[in-house]
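Reading through the structure tokens given below for one structure.
In this view, the complex is presented without one of its protein chains, the others remaining in place.
And then subunit A:
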Amino acid sequence: MSSRQWVLSSVRYADAPGNPWFSWQYLRDNSDTVLSALVEHVTLTTQAVAFAAMVGLPLAVLAYWFRPLTGPILALSGVLYTIPSLALLAFVAPLVGTTRPASVLIALVLYALLLIVRNTLAGLNQLPAEVLDAARGMGYGRFARLFRVDLPLAIPAILTGLRLATVSTVALVTVGSLIGYGGLGDLILGGFRNNFYKAEILVGTVLCVALGLLLDLLLAGAGRLLTPWTRGARG
């Protein structure tokens, strides 16, 4: 199997012009670099989305409980979302320091925040009134209702927000390459600076898109497992 692959690749490599879009040679020679870039990308993405969820979910619940807060919370995260990613990174980097990935992480979290807050809030606000009345009638207090009724029913909306946030964060991580913590973005821009090394650029790009779609699928699968009632009544 591997020998056939080797023959194939060597033929390709011989036929190809000096700078092909794809080469096994590059992948074999640089597997360590590619792998560490991928690991950095996954780490930054999961950390950013996790932090954004930890901050965003309570914010959305606050806005849900206290209506007057809805406007300010949505407006603030909306303004953060309007600020260009590069500018946000440039704001954070001089204050936090450019030698730590924390700068990239903070910018990413601020970006993912809006998507999570907005979708969670939309999900919470669309709960059917009868269900809430029933929960109140059964004697649920504010917190018990939140954890046993409100949040579980809002899971589809929350997951939509998480999926959007995850996919866009995967794409955004690449911007961190400007200060050297860009995960796969370092490969993309590295190839660009390295005399337009096409194989390096393409590997970074393809892995980036594949990672985004994979994480999206994982979250979608988790959503199916968490919300069995949306799959239609069976039996």
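Before moving on, here are some points about what is shown:
Simple rule for what comes next: contacts are C-beta pairs under 8 Å (C-beta built on N, C-alpha and C of every residue); 3 or more make two chains touch, one makes a residue touch a chain; residues count from 1.
What we mean here is this: contacts and distances are computed from a predicted model.
The chain not displayed here is annotated in its UniProt record as "Osmoprotectant transport system permease protein", chosen from "Protein HflC", "Osmoprotectant transport system permease protein", "DNA-binding protein" or "histidine kinase". From the options A:Gly78, A:Pro152 or A:Gly221, the residue with contact to the unseen chain in the full assembly is A:Gly78.
Within the complete assembly, residues 74-75, 78-79, 82-88, 90-91, 93-95, 97-98, 118-119, 122, 160, 163-164, 167-168, 170-175, 177-179, 182, 184-185, 188-189, 191-192, 196, 198, 201-202, 204-205, 208-209, 212-213, 216 of subunit A touch the chain that is not shown.
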